[in-house]
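All protein chains but one are shown in place.
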Amino acid sequence: MTDGRRARGSARLAELDPGLEAAIEKGLAPVAPDFARFMVEFGFGDVYARPGLALKQRQLVTMASLATLGTAPKQLRGHIKGALNVGLTPTEIVEALMQVALYAGFPNALNALMIAKEVFAEAGVAPHNAPTPDHEA
Amino acid sequence: MTDGRRARGSARLAELDPGLEAAIEKGLAPVAPDFARFMVEFGFGDVYARPGLALKQRQLVTMASLATLGTAPKQLRGHIKGALNVGLTPTEIVEALMQVALYAGFPNALNALMIAKEVFAEAGVAPHNAPTPDHEA
Amino acid sequence: MTDGRRARGSARLAELDPGLEAAIEKGLAPVAPDFARFMVEFGFGDVYARPGLALKQRQLVTMASLATLGTAPKQLRGHIKGALNVGLTPTEIVEALMQVALYAGFPNALNALMIAKEVFAEAGVAPHNAPTPDHEA
Amino acid sequence: MTDGRRARGSARLAELDPGLEAAIEKGLAPVAPDFARFMVEFGFGDVYARPGLALKQRQLVTMASLATLGTAPKQLRGHIKGALNVGLTPTEIVEALMQVALYAGFPNALNALMIAKEVFAEAGVAPHNAPTPDHEA
Amino acid sequence: MTDGRRARGSARLAELDPGLEAAIEKGLAPVAPDFARFMVEFGFGDVYARPGLALKQRQLVTMASLATLGTAPKQLRGHIKGALNVGLTPTEIVEALMQVALYAGFPNALNALMIAKEVFAEAGVAPHNAPTPDHEA
Partner (left out) sequence: MTDGRRARGSARLAELDPGLEAAIEKGLAPVAPDFARFMVEFGFGDVYARPGLALKQRQLVTMASLATLGTAPKQLRGHIKGALNVGLTPTEIVEALMQVALYAGFPNALNALMIAKEVFAEAGVAPHNAPTPDHEA
């Protein structure tokens, strides 16, 4: 049922960011309104809304994939906001992005961390930078 | 302290797969033994062993990054095994890899799922394929 | 209507390759049967079946995208077969893949051409290699 | 004959965008003038000017490759303009970029569509957004 | 010994650009200070400071890798500056970036050359554009 997919996607998307669906629709309206519908129906209604993986886990997957691509800084920004909204801590977000350096290189990880820094500043939050085990300076 | 980094990395790596460190060392011995050391010391001792993100969460990040790259099927296979070893369920792994399709495209996600299928078969496990909400056929 | 999406996708996919849907379903059955459904419903029913771009044009887009990625040789092979099935000539396919070298580099284009060579040999077809304008040797 | 390659490339490039060759030459003059020559001679004179694939088809290949890369928004913008100039309709361009989502992910396709939106606005054109088959809201 | 890695990394980094370490630390301080430490200790202390490859050679490797990725223009800019600082000539830098076109495509190479142009202008240097063998116009 198409309505079910759309409604389910809208609900899931609103958990990440209440204003995002309207922004997506407005941005795509003059060029590809169906693409906005696909993002909500398929991306959020079919995939993101599935049982089997918690929403906090899904945000880890999304942030890691976007940081690895390196070509979608705006979407990464949106998903870091969404990660905060669904309950990942700034520390968890930073740790996830740092780890991406191992697979996608330092520059892509660094660019992702700089985006996280801006999102955290806007949200008034900060990671807890635990002293690491072997660093006594 | 160098010994601390190596020991910490070895311990973390053993949680993922007890035989992996020896395999890495053997494979790199004739060409770049220091690279094996860097992988253990830096990759697992400095990054993977950090507090702030649970090991199950780290495996989600790693699998998403490797599936997005699409160029490292062997390492993805090893990390899917590691994901099972640290307690992610086959269903969680499948859901994570399916989600990668949204960001890195269907082919990279499909290739990752085919690798997961082989790992699951070797391990004698299978995902629980819950019927999805709007699919009554 | 979900059935509409699936049926439309199945029909479109059959135009590319009559046996492909069954192969996709069989391959994914033990690991992610819904992913096979998503590929047919969304990939072929929602996107590929849209009006506004002819199927031969869609195959050019797909081959160019897959050759640029460089990480999905199996899918590229399948879509080169599909390109022949929907009426692109071997020459058009070769020209498209050669052009990818300008944007994604010679190695990705060369790898794609080697796959095309195998597909053409299996299909018993060959490109017409027109002598190029300034090459008189 | 070198002159033949250059002249052929200039002519082909002018079909895409009459002012582009001068812009390429001016931009590269202080740093790599031969690279501008290579782009015209090889890119447009050797590859783009070949028989066997129509110019409209070549633009589909180029747009798909650039959208998949995701790292060259300026060149994608130029080639979307070129696509309009050689007769692809806004609808065909939008359909091609939407399809890239299947292979290179939603973010790269979305970024490409946003560029198309700007090009269309400058050119005073718009895609015809046909109602899709199963969407009656 | 951790201090040895850090000191060695700092020294190597200073050869590339005396102000870069402080800039990295300042930029990452609010979000991931350990990531700055990792970049200096591991990136420059463990890898970049190794014997076996001259610093000028290392800059060729780094510029080629960053230009191929295409996702890190800031880091490429920094490493082109570093390349000048360690003695690569503008001509050598331009030749290296032009060659990347063969493997990573024209757009990524072109974007890299545009960055080099800006770095050269700031540094008041220019490549020597030798007339190429077969170009007599």
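Couple of notes before you dig in:
Letters A, B, C, D and E name the chains as they come in the text, with residue numbers starting at 1 for each one.
Here, contacts are C-beta pairs under 8 Å (C-beta built on N, C-alpha and C of every residue); 3 or more make two chains touch, one makes a residue touch a chain.
As the structure is a computational prediction, the values presented were derived from the model and not from experiment.
Within the full complex, the chain left out of the display is in contact with A, B, C, D, E. Within the set E:Leu13, E:Leu60, E:Leu84 or E:Ile115, the residue that contacts the chain not displayed is E:Leu60.
Interface note for the absent chain: among B:Arg8, B:Arg37 or B:Arg50, the touching residue is B:Arg37.
Seen across the whole complex, the unshown chain contacts subunit A at 101-107.
Listed for subunit D, the residues touching the missing chain in the whole complex are 1-2, 34, 38, 42, 46-47, 50.
For subunit C, the residues touching the absent chain in the complete assembly are 69-71, 94, 97-98, 101, 105-111, 113-114, 116-117, 120-121, 126-127, 129, 132, 134-135, 137.
In this text, only the chains that are shown with their structure count from here on.
When chain centres are set by their Cα atoms, the one at the greatest distance from subunit D is B.
Its C-alpha atoms superposed on subunit C, subunit B is turned by 120 degrees; the angle is given in steps of 5.
Centre-to-centre separation of subunit A and subunit B, using mean CA positions: 20 Å. Each chain gets a centre from the mean of its Cα atoms; for subunit A and subunit C, those two points are 31 Å apart.
Residue positions of subunit C touching 2 or more other chains: 1-2, 34, 38, 43, 46-47, 50, 65-66, 69, 72, 101-104.
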